[in-house]
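One structure below.
The complex appears here minus one protein chain, its other protein chains still in place.
As written, the chains take the letters A, B and C, and residue 1 is the first residue of each chain.
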Amino acid sequence: MADFTRRDLLRTAGAAAAALSLAHAVPARAADRAIRLFWWGNPDRDKRTFEVIRSFQESHPGIQVSGETIGWSDYWTKMATQTAGRNMPDLVQMDYRYLFEYVRRGALKPLDDHIGKSLMIGTFDKAAVDGGRVDGKLYALNIGSNSQVMVYNAKAFEAAGVKPDIYAWTYDDYARVCEAVTAKSGGRMKGSDDLSLNIDMLEAWIRQNGREFYDADGKVAATVEDAATFWQYWAGLRKAGVVRDKNKTVLVSPPLSETGIVTGEAAIGQHWSNQLVGIQALMKDPIGAAMVPFMQNGKPGQFIKPSQFLSLSRDAKDVEAAMLLLNGWVTDPKLTAILGMERGIPCSPQVRAALKPSLKPVEALSIDFFQAIQDKVAPLPPPPPKGAGEVREAFTRIGTEVVLDRTSPRQAADMFIDEAGSILERAL
Amino acid sequence: MAGLTLRNVGKSYGALQIMQGLNLDIHDGEFLVLVGPSGCGKSTLLRMIAGLEDITDGTIAIGGKVVNDLPASRRELSMVFQSYALYPHMTVAKNLAFGLQNFRMPRSEVERRVAEAARILQIEPLMDRKPRQLSGGQKQRVAIGRAIVREPKLFLFDEPLSNLDAELRVQMRAELASLYARLGTTMIYVTHDQVEAMTMASRIVVLRAGKIEQVGTPQELYTRPQNLFVAGFIGSPKINMLAAEVRADGERSLARVAGFADFALPGLATRDSRLTLCVRPGALHVGGGEVASEGTIRLVEYLGNETLLHVALASGQVLLASIYGQASYRAGQTVPVGFDLADLHYFDASGQRLEPEMPAPVPAQAVSGSA
Amino acid sequence: MSLDDATRLAHDLKLRRLRRERNGRLMKHAFLIGVSCIMLYPLLWLLSASLKPENEIFGNIELWPSAFQFQNYTKGWHALPESFTIFYVNSTIVTVLSVIGNLLSCSFAAYAFARLRFTGRNFFFALMMMTLMIPYHVVLIPQYVQFLQLGWVDTYLPLVVPRFLASDTFFIFLMVQFFRQLPRELDEAAMIDGCSPFKIYWAIILPLSLPAMGTAAIFSFIWVWEDFLAPLIYLNDIKSYTVPLALRLFLDQEGQSAYGQMFAMSVLSLVPVVIFFVLFQKLIVRGIATSGMK
Partner (left out) sequence: MKRFIARNAPGYIFLLPWFLGFFLLALGPILASLYLSFTRYDMVNAPRWIGLGNYEYMFMRDRRFWKALEVTFHYVVLAVPARLVMALAVAMLLDKGLRSIGLYRAIFYLPSLLGASIAIAILWRQLFDANGVVNQALASLGIQGPEWLTNPDTSLYTLVVLAMWQFGSPMLIFLAGLRGIPRDLYEAAEIDGTPRWRQFTRITLPLLAPVIFFNLVLQTIDAFKTFSSAFIISNGTGAPADSMLFYTVYLFNEAFKFFRMGYASALAWVLLIIIAIFTAAAFLTSKYWVHYENERD
């Protein structure tokens, strides 16, 4: 039993597999240096990433890269387990929501020392790169930018005869559009998803009120008033019957295919710019991309945030090799061409320029949108404190009570701000 | 073939002592029956001999060899279970051969023995059947067959006939007896049925509550029961027991039994004033006897060659009388009833047998009155 | 009662029973077919979802697809960086070894608990039951660390070895319950017939416990085949992934998911399980009624 290793099994498996299909030979290359790369993905992303690894290994024959992948929902469980075992892969894909949790606990290494030496990102959009900074240090390299986007059904807008200024509309405009679309479709298609449970919308709302959700010290800066008015606004739309049914609203993070815009139950939904391609693929009607509505005073709420990062883990042994891959990932034209815009919009202007000619229309839409909002968005907010993830869940939970009309927006807001405070306290 | 010796054998479950200081010698070639009421420990004792149950004290020796630590499989004995315990997934032939194969016996020898056993027990047509396709009697034969193919030194039977109906039981009893006659192997047989015990045993061990009450041949047990328990347990119909009060009358001792005139007792080595006198139903005379009284017939059980009368004395005690042949008694009839002193068994207050020192004296006609 | 009477009564009873059974059977079939429809619905739904165009899977409760997307199967098989052929081979290796391990080691332990007497039996049994009760998620990390130190991570050892060491205590308890039902006199008869404890286990207990062993084999196969948590934690190399793990590669919370292909592969992943089920359920039926010996 002692000699019973995976390699033996793999060899058996390989032999059997080879008998069945001639496709896959296990490369048995003896590399002196090995790094591991871990990401979450989908079949398309996985294929691209393995292709990147293959191409990278071709140009760096001394380095063996093992790619490890799993779907989003299992990614973080596995990541936590590996972290606990001090067996994190060298390079891990990071999400904005989890970045701070991992950085603040010390699971990632800063990249600053490598910038300009092995990591050549001097020409990159500064704002986009800064999204990976925590407490002044760069812990995560942006590999695709993102912004909130109000995706709308262009055909429905046209049919209802609405033409809002999608880069400057107000919440009042938004309500009017919803009414018009709902009326035009006879109620079959509501104006919008009910976004009461969308904490990103609340965050924009708070910033539009001139505050931040969390201040620089990591305390809750949002007020009960912020949350209460937010929920009241959406309660108003709900009462007017111009947003999607509350039973659909309280289903937490449904798959893209079940969102209102895709099923045709709503004409507007809140999404992220890198989802535009996916949404359009599921729909017959053409879609458009609008900004988050503004308050009367016009202060911007949404911001450009990195959609995905690559980070260097504290368990990385061959940092140099990891840097070679990381640098190639964002600068090597061969690799960037393979990756395309699948993970979001690259923050290297050169890479964007190189990709431009080969874009599909909907990809072009997202680039155009991205360019158009550049000077209309707010700066990055201070990084969220530990426990922010739990606050998100509390928001959904308490918001559900509002949507189901089991409590008033004001009471709920009281409860939420209070609970957010105690969550952060406990997380310290 | 082998004898069996039990020395000071004891058994306890934790603090619960269920058997203590048991001594027993079983002779080679003997048919020994362990009998007793349920819960008396007879099955446990058998299982201890078999090695299925640990003993906590003493030694068990088979053929002179102590087997205390020998597992059942190496004691060279075979056992027939009450439930037969045939292997349900094996054919009859396989059931018979299974044990032999375990002892790595050559195939030809296995086949010879199985065939032999099948012939003796007349189960040849059943050899390919599974146990669930057999009747109760057939299962019983197979179970016995499984025991005899082993040609063991010792046979153990644990109430093997109790699951059979009455007719079959009598038939199998006879077959077992003739099997014993043919094999001559030592057999230890557990039953709660004293008729089985009486008919088959060369010697009987009567057990009660983990203790041996008496060991002896069926005749000994019947004619000289060592204590009240054995007297009551052995013999069917059950022995009559009479409580007697004894008082001295000069040289003699007089006994007073409710419903009878006082009578003189033979010399008994006891000073107890309360004795129990027993008389077998066959020795209870309807219509007389040396000591006599009157009673009313409550019930007449006609059994063919004998008739059983339940006779109530004035004291209310009911005695059983067994009368040969047909008798024209009816219930309700008042009859004289009595016994001869020579037929009495005497037991002291602790229930131990007392032997009369001299022949019973002349009945004490002189003593007057009846209670 | 004379023999004639008895025969007549038996015949009568039989007729009556036959008549009642026929009526009963019809009703039963009607009932069972009805229930079957409810039971089959999810599978039909899954089957239809695997053939539907992506945008019909959700919100559309129609079972019949507007167009049959058979390419979900052909494309799905190769949609991932490795083809499903490899995943099936991997799953088969892990599952077959695990089933063998489970049956052997758990029946050993169960035989000890049900049939043998030894000091500390109840204590160990309680310990065993305790391992059934602890929520798996909190031992995940200590276990991972342990296997990491053994150098077993990224091999099949953490998935297979524990099963040879009776880690799935469910099966021990299951088998204990069934073993305890067998008449003890069978063991004793066998003991006297010269069987060692091992021989009793092998020649008496196991053959008489086919229904229990069949049940255990089926559960074991299904659970190992469908298990994804342990493979998720212990397998890193996609070439070593099992089928359920591979199915987890299809979905992306935020981006494009390939539901149709995932469902197609899900349908296929049920095939080995159903085959195994059909083969082994016969063992359950073929059980021998041993308790009827008295």
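Simple rule for what comes next: a contact is a pair of C-beta atoms (placed from the backbone, for glycine too) under 8 Å apart; a residue touches a chain by one contact, two chains touch by 3 or more.
These figures come from a predicted structure and were not determined experimentally.
Chemist: Over the full complex, note down every shown chain the hidden chain is touching.
Modeler: A, B, C
Chemist: For the chain that's not shown, point to the residue among C:L51, C:L80, C:V99 or C:A112 touching it.
Modeler: Of the candidates C:L51, C:L80, C:V99 or C:A112, C:A112 is in touch with the missing chain.
Chemist: Identify the residue among C:L51, C:L159, C:I172 or C:I192 that touches the chain left out of the display.
Modeler: Final answer for the missing-chain contact: C:I172.
Chemist: Determine and list the chain C residues touching the chain excluded from the picture.
Modeler: Chain C touches the missing chain through residues 13, 17, 25, 28-29, 31-32, 35-36, 38-40, 42-43, 45-46, 49, 57-59, 61, 104-105, 108-109, 111-113, 116-119, 121, 124, 127-139, 141-143, 145-146, 161-162, 164-167, 170, 172-174, 177-178, 180-185, 197-198, 201, 211-212, 214-215, 218-219, 222, 226, 251, 262-263, 266, 270, 273-274, 277-278, 281-282, 284-285, 287, 289-292.
Chemist: When the complex is taken as a whole, what residues of chain A touch the one chain not shown?
Modeler: 73, 76-77, 80-81, 83-84, 101-102, 105-107, 245-248, 250-255, 258, 386-387, 389-390, 393, 396-397, 400-401, 404, 406, 427
Chemist: Considering the entire assembly, which residues of chain B contact the chain that has been omitted?
Modeler: Here the touching residues of chain B are 54, 69, 83.
The rule is simple: only the chains that are shown with their structure count from here on.
Chemist: May I ask which two chains are joined by the most contacting C-beta pairs?
Modeler: Looking at every pair of chains, the most contacts join A-C.
Chemist: Quick check for you: compute each chain's CA centroid and the global CA centroid, then name the chain with the smallest gap between them.
Modeler: Located nearest the centre of all protein C-alpha atoms is chain C.
Chemist: Distance from the CA centroid of chain A to that of chain C, rounded to the nearest Å?
Modeler: 39
Chemist: Two-or-more-chain contact residues of chain A, please, as numbers and ranges.
Modeler: none
Chemist: Which part of chain C faces chain A closely enough to touch in the complex?
Modeler: Residues 54-55, 57-59, 79-83, 85-86, 89-90, 93, 140-141, 144-145, 148, 153-157, 161, 228, 232-233, 236-240, 245, 248-259, 261 of chain C touch chain A in their complex.
Chemist: Can you name the residues of chain B that touch chain C in the complex?
Modeler: That would be residues 47, 50-52, 71-75, 77-79, 81-89, 98-99, 102-103, 131-132, 146, 150, 163 of chain B.
Chemist: In their shared complex, at which residues does chain A touch chain C?
Modeler: 1, 4-6, 9-10, 12-13, 16-17, 20-21, 23-24, 26, 36, 40-47, 50, 66-74, 77-78, 80-82, 84-85, 87, 253, 255-258, 262-263, 272, 274-275, 277-278, 281-284, 342
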